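Only one protein chain is missing; all other protein chains are in place.
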Amino acid sequence: MDYCDHRLRVRYAETDQMGVAYHANHLVWFEIGRTEFCRQRGFTYEAMERETGSYMMVAEVSCRYRRPLRYDQEFIIRTRIRQLRKRTLTFAYQILDAQQGTLLAEGETKHVVTDGNGRPRSFPAHYLHYLQGLDASKK
Amino acid sequence: MDYCDHRLRVRYAETDQMGVAYHANHLVWFEIGRTEFCRQRGFTYEAMERETGSYMMVAEVSCRYRRPLRYDQEFIIRTRIRQLRKRTLTFAYQILDAQQGTLLAEGETKHVVTDGNGRPRSFPAHYLHYLQGLDASKK
Amino acid sequence: MDYCDHRLRVRYAETDQMGVAYHANHLVWFEIGRTEFCRQRGFTYEAMERETGSYMMVAEVSCRYRRPLRYDQEFIIRTRIRQLRKRTLTFAYQILDAQQGTLLAEGETKHVVTDGNGRPRSFPAHYLHYLQGLDASKK
Partner (left out) sequence: MDYCDHRLRVRYAETDQMGVAYHANHLVWFEIGRTEFCRQRGFTYEAMERETGSYMMVAEVSCRYRRPLRYDQEFIIRTRIRQLRKRTLTFAYQILDAQQGTLLAEGETKHVVTDGNGRPRSFPAHYLHYLQGLDASKK
């Protein structure tokens, strides 16, 4: 499987006065998608940060909102790797309704691997192999 | 002036364990930029929602992160209208360091005007005139 | 069982530059605890709001922080009812490490039942019976 599905519910704190999930939360859900993607591949993003001092700084994000999400609605954040380069990594995401599978939103995040001071570096070799072979752009 | 500058500081709550402002907050700052843009043009977004039952649903967002922002750093959110159509509206934003004026991030949000049930409608005429003549794409 | 356990992980977005979960998030986790407590009792808070127009406005909160939570740490939010009156409801919470069961934080929230305009009203009868018999103060 080249993607990772993770199930979440919209929190009350995530709603706004329009009665739907506030749009910035989608970026938080994308990040949870990345975390779970890594875990499914066999490592934790937390350990990578701690052991190698490497960070995946967010360089770009984009999101298209198709349908609003409501409080307590169950949804799936589906994460895949779009592109894996030596120093950059792009994830693609879909947010799907957990019951009907309807597409609710989709987006991408582009990351640059850096050290703790924000200087670009190569992806830690030990962790790179967990992700290789998953680059959708190479298929 | 076709743009609106609003000054903010990074909150402690907005930082993450990388020691910089978490990237989803930029979308929140963009929204504050829109709110202040409307206020500078002579109306409040709050009154528009309340009086006309019209909402500017976020349909798309994008952001490029150039440099991290740190806790308590003062910055400017600069907002302008990129495109104004009958039912859609695109804002463009720059986040600038308040001291040096360095560009820290930039992005766009595209909005669809809807009623309270999410159905598209035209921009309320009474409020439209506040924004006309500001469409950068028409110049 | 007079309490409800729900398992969560600390999100990256929830950390701050001290490298631990920012303290306001505990209130968000308490709220998730309430939501899951209701679900376990046989109803959803979402349906109660929608069907009866009744809200559990937060009137008071308190929290004691014992140990910090770290990014990706798995924890349990344990929720019980401390006191159930005609128009008020108090929940008590414990945040426990999911592995060792260590107490990480504990707190309470007191709620007043209101209509959509914030006026106090009695707890909707249909929903009240789901919660009765759970009042720890009566035992």
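Descriptive notes on the structure:
All chains are identified by letter, namely A, B and C, in their written order; residue positions are counted from 1 within each chain.
As a working rule, a residue touches a chain if its C-beta (ideal position, glycine included) is under 8 Å from a C-beta of that chain, and two chains touch if they have at least 3 such contacts.
The structure presented is a predicted model; accordingly, all values stated were derived computationally and were not measured.
Though it is not drawn, the left-out chain touches A, B, C in the full complex.
Mapped onto subunit C, the interface with the missing chain covers residues 18, 23-25, 27-28, 31, 55, 57-65, 68, 116, 118. Of the residues in subunit B, those that touch the hidden partner chain are 9, 11-13, 28, 31-32, 35, 44-46, 70-72. Summarising the interface, subunit A meets the missing chain with residues 12-13, 15-20, 22, 24, 71.
In this text, only the chains that are shown with their structure count from here on.
Chain nearest the geometric middle of the protein is A, using mean C-alpha positions. Chain centres here are Cα averages; for subunit A and subunit B they lie 24 Å apart. Subunit A and subunit C, compared by their mean Cα positions, are separated by 28 Å.
Looking at subunit A, residues 28, 31 sit in touch with two or more other chains.
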